[in-house]
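Heads up, one of the protein chains got dropped from this complex, but the rest are sitting where they should.
This part shows chain A:
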């Protein structure tokens, strides 16, 4: 709970710092505050996974929420470190970036620890409203405005679905509390009211919008492309991970007994998401757009854990999203540096990078291998957990579909590696600031360490 309070107060402090023109202090204060929040959050971790509830049962802290809070906070810290010198180029009011990102993070922390549907909704809204602003924060940029408007319209639409679903479930069960809903589902069994089932379907639609799963993914590529790269990074990592954490928390707690009702729906969504994400990513010329579509396909892999819902689902999502987040941080960090020099988001911008910047090329290679799921990287461990979970429920065809998609994804991830190592171009050395060196090096190292010894973090949940 302390961590939420810290992160809620932090942006207000930052706004005041901005007001008094203490630009230099923004980043250190934000990072220190987040570290404090991280520490207080991790201290709540218990070996026996004892849950304790706060605010009259509105929030419930267990190891699940600690693990997902920790990965969200760490990713945010890394993203903020990458932002040094980045936001200054876009606007003069940089305090508002830090503040809004942290407001959004507050919503995320609520999303991973809610115990009541209203809190879930409030968390998602705190996060989303901040994101609408962040997407459009380059006020004079056409693409950024378009992104914000699209995201807002689509987001508001999906919020409507979500809220309607919650209302119907309230109507059927008489409560917003997760435990009460679960008990109601257990006692009603298969005889539950159609109103309840409609509510579940609407919640699926709403949440699939938020995590960018097909066929509700249309906003993702445009929004991801139009928003500033670091905001895209924040949306495609922290926000997506939190969306899945919220998704899983609700479905594993409440709707598990009626899994045979909603798994066929999610199965179709998963397969669509995988194919649409991967096949469209194949045809992109822009690295940023490729990452946007590939993030759709990763949403497909993450959905595996919910389709094959079981005891290990939480660990699977945690491992996969950790791997995916740190690899994306490297990819976007690299993109920002390359873009600053070449002025393009396209693959050609990476041509011959290995010759002049061996370090940057190496970390980007690690990231691409991890995203493609090659062993000895964290991405493989994530895929391994997902495949194991799906196979344990005998969803062999689903796994074969996933395998086919993993093969397709090699094509576009390797395009980056091929461009960096095997194509040549006249280029200057890209300057890598110390902050970037730290973040990229740390993330690459973490990718390999988790890939070689996943036990290090896989025990966090349970």
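Brief remarks follow.
Definition applied: a contact is a pair of C-beta atoms (placed from the backbone, for glycine too) under 8 Å apart; a residue touches a chain by one contact, two chains touch by 3 or more; residues count from 1.
One rule holds in what follows: contacts and distances are computed from a predicted model.
For the chain of the complex excluded from view, the name given in UniProt is "NADH-quinone oxidoreductase subunit M" [choices: "Alpha-E domain-containing protein", "RNA polymerase sigma factor NccH", "ABC transporter permease" or "NADH-quinone oxidoreductase subunit M"].
Touch with the chain omitted from the figure is made, among A:410, A:425 or A:448, by A:410. Considering the whole complex, the residue from A:1, A:201, A:272 or A:374 that touches the absent chain is A:374.
Within chain A, the residues in touch with the undisplayed chain are 369, 374-376, 380, 384, 387-388, 391-392, 396, 399-400, 403, 406-407, 410-411, 414, 418, 421-423, 453-455, 458-459.
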